[in-house]
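One chain of protein is taken out of this complex; the other chains stay put.
Let's look at chain A:
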Amino acid sequence: MNSQPDNDHQQQSDNGCNHQIPNQNHKSEHGDRPGMQALPMPVPDPPIQYTKLFISNEWHESCSGRKIPVYNPATGELLCEVEEADAEDVEKAVRSARAAFQMGSPWRSMDASDRGHLLNRLADLVERDRLLLATLEALDSGKVFLMAYFVDLMATIKTLRYYGGWADKIHGKTIPVGDGQRYCHYFTYTRHEPIGVCGQIIPWNFPLMMFAWKIAPALCCGNTVVIKPAEQTPLSALHMAALIKEAGFPPGVVNVVPGYGQTAGCAISHHMDIDKVAFTGSTAVGKLIQKAAGDSNLKRVTLELGGKNPNIVFADCDLEYAVEQAHSGLFFNQGQCCLAGSRVFVEEPIYEEFVRRSVERARSKVLGNPLLPGVDQGPQIDQKQFNKIMELIESGKREGATLECGGSPWGQQGLFIQPTVFSNVTDDMRIAKEEIFGPVQQIMCFRSVHEVIQRANATHYGLAAGVFTNDIDKALTVSSALQAGMVWVNCYNAMSAQCPFGGFKMSGNGRELGEYALQEYTEVKAVTIKISQKNS
């Protein structure tokens, strides 16, 4: 999800990625980068090899016989049909995951370092199939191919490698216990054990990357997985399933069941034999997941939900840079990011200039077929999202915001929306409160540090925030005060596998990525042994 080009392009010339992504602002640090090389090209007419449910390392038809039609959102054409998992298929997948988790199973008795090695091998295979996966991702989700290639695929590979490294470094502790009784001596240690069968439900905005974020920490800790990709975007996940088998994961460790939320997703969240559920998606569905856990077996829940993220721009910042970052902070991935900086608060002295430049920047955006070079905005994911975005644009106009540019559909076919900028947005408007999840930027004006902190925090979300200033005191004051899981100072969407990600308040529960994510996939067992005599 990092819209910044990955820092190690310069070091990975073998991947042919020594070039600048359009619209990026990396300066001196890449000064020694070799000259432009040929850009990677999508695979023409990519084969869609995998369309069935993946259970126990085998391909299954759905029990109901139903299939999901999968469309290209850029054209509306049908790409293929994928088997549709329902409760019965989830049941099969859970049984397979449970069997793989039995005491003494190959997966449970495997060295932790070998689990890590398998994840590294999976990363190697993703790297091998990088072009094909990026093409499938662009076709299926409508995201710009080069972004898929450089951002999504790189993040996927790095996440797998990162957790590959953790597998044999998840340390328990030995603990100097004592109960104050002179003749009672104990030795205590903790084991960090996998939780068991993990249900994972992922969204359509970063299909492959979310797949990696979910399975990598789960597998590195030794869990087994039943993962449901979004019905809009099942293709890359099914290709990953094939790679998981090829890498050598034992049967049942990962099961991939494409399906709808109300059926397959619901079956996962209510299942009595799923020990943990992780969900990324809307806050509304997040609540259902939490309730389902309460109604069923109190499975552990982690949630990665929506956001209405403030991006605060002070007058003393580097204006040109801030405009660009605020632009990509909102428009990246067609605005379909839970992290999108969708409330841009700009300090009064630079407000008008900031709006002017932001509009100019938005107008320069090139819409079109996301597989073509030069295009930097593709279609929205589906008709439902398209309608919702258009409705919110209308509400903005109706409620008195100034439509600076865009505001309408674009093109003859596909689900394209013009890059849209609203100024004079006030905090009570719907477009300032609700998650739009589209290419619609709201720019507000503020006067004081105190005021902007209050306004930025006046939301039930708390996922991410940005602040642009050259003043170290302002940077530290604002970043401390913001109620958000990630705060970026003089940057936006700067994410990496090493750095935890998650929300305050109703933006979620728990953290993904980094060392923190390991806690979400482990049970801690304290073992206490009576000993005859304690010594320090």
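Here, a residue touches a chain if its C-beta (ideal position, glycine included) is under 8 Å from a C-beta of that chain, and two chains touch if they have at least 3 such contacts; residues count from 1.
Everything below uses one rule, namely that contacts and distances are computed from a predicted model.
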| item | value |
| --- | --- |
| Listed names "Queuine tRNA-ribosyltransferase accessory subunit 2 isoform X3", "Ubiquinone biosynthesis monooxygenase COQ6, mitochondrial", "aldehyde dehydrogenase (NAD(+))" or "Myotubularin-related protein 9", with the criterion being the UniProt name of the chain not displayed | "aldehyde dehydrogenase (NAD(+))" |
| Sole contact to the chain not displayed, among A:149, A:166 or A:249 | A:166 |
| Listed residues A:42, A:116 or A:310, member touching the removed chain | A:116 |
| Option touching the unshown chain, where A:49, A:498 or A:528 are the choices | A:498 |
| Identified contact with the non-displayed chain, of A:38, A:103, A:298 or A:472 | A:472 |
| Hidden partner interface residues of chain A, rising order | 7-8, 11, 29, 112-113, 116-117, 120, 158, 161-162, 164-169, 171, 187, 472-473, 476-477, 480-481, 496-498, 515, 529, 531-535 |
